[in-house]
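What follows is one structure encoded as structure tokens, with my remarks underneath.
Here the complex is missing one protein chain, while the rest keep their positions.
Our next item is subunit A:
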């Protein structure tokens, strides 16, 4: 074997082995924070998943699917979505949107809403395209846009001071219409909308959605509408689907999640709903990346939706019971935090709540010239020293904006009463330690 390497081989060996599309997307907040929570936390209000079980009817559907004579549920199903599931989704969402939906062309099932997002960015975003992302945002939007070769363009929700004596609400965080309009250019391919919004819990109003819709229509921009928390809205608020606004159906992909809908995040069943001219491209990405989703979970989710269709609007509907149950938990946590001086921003939706921890800053001194945003250091200190896990708000901002709102942390309240009580105990103890000399 020759010991003299050719120049071209030397050049090859000195290049990185990985593809350039991975540049800038290697870090992931969850990998770090999930590990921290697993190691240190006694009360985990960090990562967004319920610590209560999925509803019995869903677990029963799963068991039924497995116990039947039909062992073919262990084999591949239709790649773009198990027929019973796409049929019921088409029926259900057709009803909600007031449209006739074709299960074969207007619906596609994905491995969680996460993979639906991936398919959207891969299908629609090219090098040179801009994608508008509203901050704070579910952190995967930015690396997914970059991986597709696109440029993320950020526009922040800005907090308005609440009325005297009132707690801040997620409704107080708003887009500046002129600022939003200025972000649209001829390079803008899409805007990502997440309503109800993770992490703030904001439920965009009709007026706010119309503002976004007008700009989409004016600039011929697509809307990727992440609506995974669509059922988790409180205080009688209404979740409005932007696709139902004028001119929007043809340019919107709606994304949903069984994990959030049925409290079964580990099943990883999601879906996209939209016009065929958009979904055909999602199908192309899907068939060249995962092709099929697991069959048995799709079968069980289909049965879950069947039940919900039959009970739609009735008090026994899970889509009514779940938000009712979560609203109570939200109110408990709001109370707990307010009582100790962490200022909660009362969310209109989702199962997340963001709180201002300024009054606890003395516990975690500032480190000048630190690379790490303050809230991230705070959250790490808190989980290690108090056993309470939460996520820093800076995780939901782009690199250059991470220090704009660096004294907030996000709590997940989709937790059993015992968990929330334990969190309250930690907070109370902490406050006592602060005030006593």
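The rule is simple: contacts are C-beta pairs under 8 Å (C-beta built on N, C-alpha and C of every residue); 3 or more make two chains touch, one makes a residue touch a chain; residues count from 1.
By our rule, contacts and distances are computed from a predicted model.
For the omitted chain of this complex, the UniProt record lists the protein as "Kynurenine--oxoglutarate transaminase 3", which is one of "TATA box binding protein (TBP)-associated factor, RNA polymerase I, A", "Auxin-responsive protein", "Ribosome biogenesis protein WDR12" or "Kynurenine--oxoglutarate transaminase 3".
In the complete complex, the residue from A:34, A:167, A:325 or A:364 that touches the missing chain is A:34. Only one of the listed residues, A:144, A:223, A:240 or A:388, touches the absent chain: A:144.
When the missing chain is restored to the complex, the residue among A:85, A:153, A:175 or A:264 that touches it is A:264. Listed residues A:79, A:275 or A:387: the one in touch with the omitted chain is A:79. Although one chain is not shown, part of subunit A still touches it, namely residues 1, 6, 8-9, 11-13, 17-22, 25-26, 28, 30-31, 34, 47, 49-54, 59, 62-63, 66-67, 71-79, 111-112, 114-115, 118, 140, 143-144, 147, 263-268, 287-297.
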